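Of the protein chains in this complex, all but one are displayed in their positions.
Should a chain be cited, it is by its letter among A, B and C, assigned in written order, with residues numbered from 1 in that chain.
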Amino acid sequence: MPLLVGVFDAPGNVVGSIERLRNRGYDEVEVYCPAPFPEIDDALIEKPSRVRLFTLVGGLAGLFTGFLMTIWMANDWQLVVGGKPFTSIPPYVVIGFELTILFGGLMTLLGLLVFGGLPHGRFGVPDPGYSARFSAEEFGVTVRCKERDVAEVDALLRANSAKEVTLVEP
Amino acid sequence: MTPPPPAVSVADMIRPVPTPPDSQANQDILAVMGRPTLPYWLLLGFLVAFVHAAGAVWVYQVYEGLGIAGYSHPIFWGVYIVTFVFWVGIAHAGTLISAILYLFRSKWRNAINRSAEAMTVFAVLTAAQFLGIHVGRIWKSYFILPYPNQRGLWVNFKSPLVWDTFAITTYATISIVFFYVGLLPDLAIARDRSTGWRKLLYTALALGWHGTGRQWKAWNRSVLHLSGLATPLVLSVHSVVSWDFAMSIVPGWHATIFAPYFVAGAIFSGFAMVLTVMIPVRRIFGLEAYITNYHFENMARFILLTSLIVGYSYSIEYFIAWYSGVEPEQTSFWYRAFGPYWISTWIMIICNAVVPQVFWFPKARTHIPTIFVVSTLVNVGMWFERYVIIISGLSREYDPAVWGLYTPHAAELTILAGSFCFFAMFFVAFIKIFPVIAIAEVKELVIHERAHGQGGAH
Amino acid sequence: MPELDRRDFLKLVGAGAGAAAAAGCSERVTKLIPYVIQPETITPGIPVYYASTCRECPAACGVHVKTREGRPIKLEGNPAHPVNKGALCARGQASIGRTYHPDRFAGPLQRGSDGKLSPIAWDQALDVLAGKLRESAAQTWLLGADRGPTGNEVLARFVSAVGLGGRIVYEPFAPESLRAATAAVFGIDTEPLFDLSKADLVISFGGDVLETGSSPTEHARQLAEARDVATKERGGARFVYVGPRLSMTAGNADEWVVAKPGTEGILALALAKAAIAAGAGAEGGHGALASLAGGLDPATAAARTGVDAKTIERLGAALAKAKAPLALPPSTGLTSARGVATAGAVLVLNQVLGAVGNTVQIPAGSGTKTTSYKDLLALVDAMKSGKVSVLLVHDADPLYSMPASSGFAEALAKVPFVVSFASSIDETTNAAHLVLPDSTPLESWGDASPRPGVRSLLQPTLAGLFDVRSIFDVLLDAGRKLGAEVAAKLPSGDFRSILEAAWSDTAWRDALARGGVFAETAPTGAPGLAAGVAKLEVAEPRLDGDGPFTLLAHPSPMLSDGRGANLPWLQELPDPVAKITWQSWAELGQEAADKLGLVTGDVVVVETPTGRAELPAWVRGGLRDDVVAIATGQGHGVGRYASRENDGQPGEVRGVNVLSLLPTLTDEAGGRAWLCTKAKVTPAGRKERIAFSQASDNKRQRELGETVSLAALLGEGGHGEAAEGEGVGEGSAGEHEFIVPYNAVDDAAATALHRWGMSIDLDRCTGCSACVAACYVENNVPVVGEEQVIRGRLQAWLRIERYVTEGELDYRGGRPARSSHESLGNVDVRYSPMLCQQCGSAPCEPVCPVIATYHNPEGLNGMVYNRCIGTRYCANNCPYKVRRFNWYDYNLKNFPEPLPLMLNPDVTVRGQGVMEKCTFCVQRIELARQKAKNERRAIADGEVTTACAQACPTQAIHFGNLKDAASVVAKKSADAKRGYHALQELNTRPAITYLAKVTRGSVEG
Partner (left out) sequence: MSRHAPGPSKLFAVLLFALTCAVVLGLPGARSVSAQQAKSSDAAYEAQRLAADPDAPGPVQPIPFSHALHAGKYQIDCLYCHSGTDRSRMAGVPPVETCMGCHAQFGSDLEGVQKLQEYWKNQQTIDWVRIHRVPDYVKFRHNRHVAAGVACQTCHGPVQDLHKLYLVPDTKWVNGMPADKLKMGWCLSCHWQNKASVDCLTCHY
C-alpha cells in the first residue's frame, strides 16, 4: 500500500490534518514531531497514557517493600540497639519513602518504554517516510492508504497547508 | 489558503523526501559537540591524570590505613565526609531545575536543565565514592547492604548511615533515569546528523526514537511523573544527609533545623555550581543565544533567596545554642566562632550569608563577571560550612579531657582535589558527547514563537 | 601448644582480626602441633597461675603469673601477699614485657675488635669471664641491685671465695638518708615502717608515698583504708602534704602546705614545737626537741619555710589533737644535703607525737641495705685511677643512673673489661665488653624480703625462649672454673637447690604455692631516742650554683630511675599528674612562666653548674614559682622504646636525663642527695609539641569527676547537692530536673541472670594508673608511640582523667588552654577513670549501620570487631569518647617479635580499620561462666572481676552483677549520697556508678 508523507511547519496544521484524515476514515496515520506538542499527541491518541498506572504500582510496591523489609529484618534477628524497640516506625519511614521513589521512578521508565513502543523499529533502520528534517523543525504526517485514495489524501494534506506531500512507497 | 493543485499521476509523485538545510538550533547546539580542539584534549588529559593520581593515594590509604589522613581522637570524621556532603549538595540544582521548575512550568529552565541534570549525575557519583573512601574497611563495606547472607545478619535500619545509603542510591538512580529520558529526543536528533561511531552510539541510545505521537505522549507523561517523584526526593535526600548529623548527640549537630537548613544550602551551592560551570561554557561555545542573561539573573535570584535562608539558619543555630541554656552547646558554638576554627567559620558566614547580598542590585544580577565571582565564592563558602559543622562540632564535645584538634593532611587534600577533577572530567567529556542544551525543548519554544509569530527568545 | 598459639598470633598480627575474615583463613594450611610430652598441669586453653614476686622495685609485691600453654601472659597481684594484697601497680603490670622484649639478648655476647657485640657460646663466655677473674680478682668489682636474701648471700659468698675487690649494692632511689636518720635518732640501722591504715592524721613532708615511695601499692591501700568514709567516722584520716609541688600524692591530700623545698625538717620541728605547745602527749622527744628546735617559734619557722605562722600553729594543734598522727619523711626528690637531718626531724616529730610504735614501726633489718653512695663514689674514683680492671654489672644501669657530674662515664671508659648481666640493652651494657644475659624475673628463681617476717619467693614460669642463664649459676660456674679451693668455698649445686636449702626452714612447696612465707612480726614498740639526735643539724640545705630556680628532680612514677623507659607501656602511660607520655618536660609555676613569657610547649633551657638541658615547659599552677621540676627516667640513647627512632633505627636520645643537671652531692651520712642545685631557666625561643593525653584539666562544671563535701555527706548542710542524691556535685546541683532516675538492671533482658555493672569510688582513686596498665596487658591494647599520641590517637580503653576544681566556663580562643586550674596551696584534684559506661541506651549503638555494636542481654555494650566496617559514627556519638579506632594496623606495626607471645589468646587482636573499646573484660566473664553454667547457676559475686578492678591498689573499682542485690557493686551503686552517673543529663543510662570524691576540707586546729 502506498505511503504518503506530508511535511508541516505549524503544529496547528498537523492537528487539523489528523482530524480530517480520521474523519475520512484513514486510520494508518502517524506523525513525527521534533518537539513535544501535547495537542498533536492528543489528536492522534485520545485516551490518556497509562504510564500513570505503572508509576502508581511502582510507588506502592516500593512503599510496602520499604516497611515490610525493615520491620521483618529488625525482628528476624532481634538485637537491641540503643534500647529502642525492634519495630520502631519513624526511622523506617525514611526507607519506605526512598523505596517508593526508587520503584516508582523505575516503573515510570518501564512505562515509557512499554507505551512509547521503545525500542522502536529495527536497529538503525528509520521508518519509511521518516527523515532527518522531522528531527529539525518540521513536522511529518504519514498516511498509508489504498492506491486510489492517494490523490485525495494528497489533496487533503495540502489543504491543511502541508509544505509538500510526497509518496515514498507506491 | 491556496487551492490544491491538480492531481498528478501517482508515478510522478514517487520521490524521496528532500532534506532542506538543518534548523538553526540543531546546528548551533550540535556544533558544541564538534571536533575537540587541542586545549580541550590537554584539559581532559590533565583531569584524567589527576584523577588517577588521587586514586593512587586512595589505594595507598587502603593499604596503610586511614592513619595517613589527619584524623585525631575525638574527630573521627574529616574532609572525606565534608566533601561527601558538599557534592551531594551540588547534586541538588539539577533535579531542582528539571523537576521543580518543570512542575512550575517555568520555561526558562529549558536552556540550562540539561547541563544541570548532567552535573547532578556526576556530582552524585563523585559524592558516593566518598562513602567508600571514608570507611575503615572498604573491603567489608558491602555489609551495609541488606542482602541475604548465610550469617543471618541484616543491617540496622535505625542508623542514619543506612538511610543515607538508600537515599544516595535512589537519588543516583532517579537522576540518571531523568537525565536519560530527557536526553532521548536529542539523541535522535544527534543520530540523524552523525556518522561513524557516534552514529552507532546514538542509534543505540536513542532506542529508535522517531518522535511519533505515542512516543511523545508516553514521554510527556513520564517526564511529568518523574518530576513529581524527583521533587520530594530532592528535598528528602539532603534532609537524610543532614540527619547523619542531626540524629547524633554531638553539640552543634543535634539540631532540628538541620533538614531545611541543609536543603536550602544544597540548592544554594547547586545553583552556584551551575553558574560557575555554565558561564565559561556559554562563553567558550558561544551559546549566548540560548543561555541568556535572563537565565543567569533568575538563578542569581535563587541564590539570593537561598542565601537568606542559609544566613537565617546560621543565626538561629546561635540563638538556640544560647536560648537552650545547655552549656556544652553554648561552648561548642562559642568555639566555632572564636575557637581554633574561626577562620573557616568566618569564611563560611561571609561567603554564604554576606557576599550574595549584592544580588539585591539588578546591576549585579546581570553583570556576568560579578555573578561568576559570587557563585565561586559561594561554592568555597559551602564547602567550609560543612567543614565547620563537622569538625568544630566534634572537636568540642562533652568530655573536655578529650577535646581535640584536626587538620587535614596531604592525602585528604589530594583526594579532595581529585574529586573536583573527577567531576570536571565527566562534565568535560559530557560536553563533547551529549547536547549541553535540551534541543527538543528549545525547539518547542522556537516553533511556538514561529507559529504565533512572537519575538524574543524567552 | 605454644607453637600453635604463636602461629595463630603471627597470623592474627599479620592479617589483623578483621582482615583475616576476608583472607578466609580457613583455606590457609596451618599446622596443629601438640606437645611431645604434655606437662600434666597444662591443659591447652586453660590458664595456670603461679605465685611469684615482682622485682620492679624493692617493695617486692607478690604476683600471680597467669600462664597459658606454659607462657606467661599477665601478672596479677597475689591476694595472699601482705604487701599488695592482690593489687599490682602499673610498673608491675608492665614488667611482663621484659620477658618478651624485642631488645632481649638471645644469648651471651662479646665485643669484638670491631667494637661490635657478637654472639658467643656460653662455655666460651664462661672461660673468658673465669680468665679475667683469674688474672685480676682483687681488682674486680661487682656492682648491682639487691637480689634478695639468698641471692645476696650467693653473691657475697662468690665475692669472698673468688676474692673480689668487693660488691656495691646499688639502688638509685635507696632511702639512705632515712636509714641514717633512723640510726641517728633511734640507734637502729633500718628502714622505719609507716602504717597509714591506723593513722587519723597523716602529714607527709614531701613523701610521695603513693607513686614513688618505698611501697606505693601498700601505702595507697593503707591510706584508702584510713580514709574509708563507709567505715571510718567523719571521713576518716586527714591527709596533709608539705612540699613545693602538687605531686600525685599531694593531689590526694586534703591540704597542701607549700613549703620552700629543703625546709621540711625545719617545718617538722616547728610543728613538733607547736604540737607540744598545744599539749601533745608523749614525753619521748621533748628533751631532744628543745636542743633541736630551740628558736623555732612559729614566726621564725614561717620566715624560713615560707609557711605562715597561723598554719603552723593550726597544724601543730591538729597534730596534738590527733589520736594516731603520722609524719612521713621526704622521698627521693626532696632528699637534700641535709637529708639525714630532715628525715631525723620528721622522726623526732613522730616521736613527739607518740606515733613511734603505733603508726611508725622501727623493726630491725627492714628494707634493703644498700652500699653507701659515698662508697660508690669512691669506687668511681678507683675506676678513674685505673684501680679497677673488671667491673661486673647486674640489675642496674649506673652509666645512666649516676649523675654525669660524678664522672662515671670517664671512669667506666677507664675500666678495661666490663661485664653486663642485663637481659636487654641499656646504657651500661652498651659500653660492656662481655654480656652474659641474666634470666628475667619471670624466668628465674629467687626470693625477697621487704621487711622482717615477710619472705617472698620467685619461681620461673617460662623457659627456653632465649639462651639465657641465671647470673648466680653463671658466677658459680665461673668461680668453680677457678679451681678446687675456690669451688670449695662456693655453695654447691645450682641456685635453685641453694634457694631450696635456704628455705629449708619452711614448708617449701607450701611457700611456692602461696608465694612465700608471710608472718608479720609483732609491733616493735617505741625505742627511746638515741644520742645521735643531738647531732642532727636541721637547717636549709646547701644548693650548688645560683639562679632563681631550685631544681626538683623527682622520680617518675612510671619510668622510675629509668628502668621502665624501655617498656612501651610505661612510656605510653600518661604521667598521673602531667598527663604527658613518651617525653621529658620541665614544670614551671604559672607566675614564673608569665615572668619569662613562657607558655606550655615553649622549649626552655635549664642550666645548672653541671649541665644544661633543653626541653618543653609545662606551665602549671601547682608548683612553687621558685622551683623547676623535671622527672627522672627519660634521656636514654639506646633501647627500642627508651630511645627515639631515628630513620627507623632506635638510638636518638629521647627526652632529657635530669641527672645530667645534678651535681654530685651527698647528705651528712654520705647518702645520695637529689635536691642539690639551683638552676637558670631561659626560653629557647622555639616550640615543641607535647604528647599530652588530656586536653585540659578544666571540667567546665560538667558532671564528671564530681565531689561532695564531708559536711554534705554527713547531712550537716554545707554543700547541699549531696542531698539531691542523683546528680551530686557543685556543677549539677539541682540543675537537672529533667534527669530521669533509672535502674540499670532494667537494661538487661528479664531472663538474663546478670546485669554487669561497675562502681568507681573517686574518693579512693589515687590516679596511679595501675588499672590502665592492667587493661593494656589484658586486652592486647596496642601501644601507638609518641607521634601517634601527639596526633591524639592513644588507644587506651581506660584512661584516668585528671580534673582540677569544678572548672570554669572559660571561653578563651585558640587551643584549649593547657595551663592548669591548679593554684598554690589549693588541692582540688579529681582523678576520674573513664571507660565504656556500657550504657542502657547507648548513643553509639543506633548509629552503627551494621549492628557491629549492640546491647547484649546481660547489659554489655558489645563490640563485634569482625562486623565493623569502620564508619566511626559510634565514636562520634559517644559522649564519653571511650571508643578507639585502629587508624593503622597497630598490632602489626607495634608488636615486633617476640612481643606477640604475650598477647592474650582470649582477646581478638584488632586489625586495621575497626573500632575497639572496653567490654568489661568479657573474656573473663565467659571463662567464669563455664564453671557456673556447668553447675547451672549464676556467676557468683567475686567469681569474676575485670583487669582494672583487680589491679586497683585501693579497690576503688568494683565489678559485678547488679541483678544480685547482695553483690558489692549493687550495694555501692545504691549509694544515694555519693553516687552519680557521668554526664547523666544525657540520659544514656550508664552501668557505671561513680561515687563522688569527698572533700574533707583543710585540717582544723
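In this section, a residue touches a chain if its C-beta (ideal position, glycine included) is under 8 Å from a C-beta of that chain, and two chains touch if they have at least 3 such contacts.
Every value quoted in this text rests on a predicted model; they were computed, and no experiment measured them.
The omitted chain makes contact with just one of the residues B:148, B:196 or B:369: B:148. Contact with the undisplayed chain is limited, among C:115, C:279 or C:464, to C:464. Hidden from this view is one chain, which touches chain C at 1, 3, 8, 11-12, 17-18, 20-21, 25-26, 29-51, 64, 70, 459-461, 463-465, 509, 512-514, 854, 856-858, 860, 862, 864-867, 906-909, 919, 922-923, 926-928, 930-931, 933-934. Taking the whole complex into account, chain B touches the unshown chain at residues 148-152.
What we mean here is this: only the chains that are shown with their structure count from here on.
In terms of their C-alpha centroids, the spacing between chain B and chain C amounts to 59 Å. Residues of chain C found to touch two or more other chains are 843, 846, 848, 851. Residue positions of chain A touching 2 or more other chains, listed in rising order: 81-82, 84. Residues 79-84 of chain A touch chain C in their complex.
Within the complex, the chain A residues that touch chain B are 2, 5, 7, 9-12, 30-38, 40-42, 44-45, 48-49, 51-52, 55, 59, 69-70, 73-74, 76-77, 81-82, 84, 88, 91-92, 94-95, 97-99, 101-102, 104-106, 108-109, 111-124, 126-127, 129-138, 140, 147, 150-151, 154-155, 158-159, 161, 165-168, 170.
Interface residues of chain C facing chain B in the complex, by the touch rule stated above, are 18-19, 21-22, 694-702, 704, 788, 791-794, 799, 801-803, 807, 809, 811, 813-816, 834, 843, 846-851, 867-873, 875-877, 879-881, 884-889, 912-915, 983, 986.
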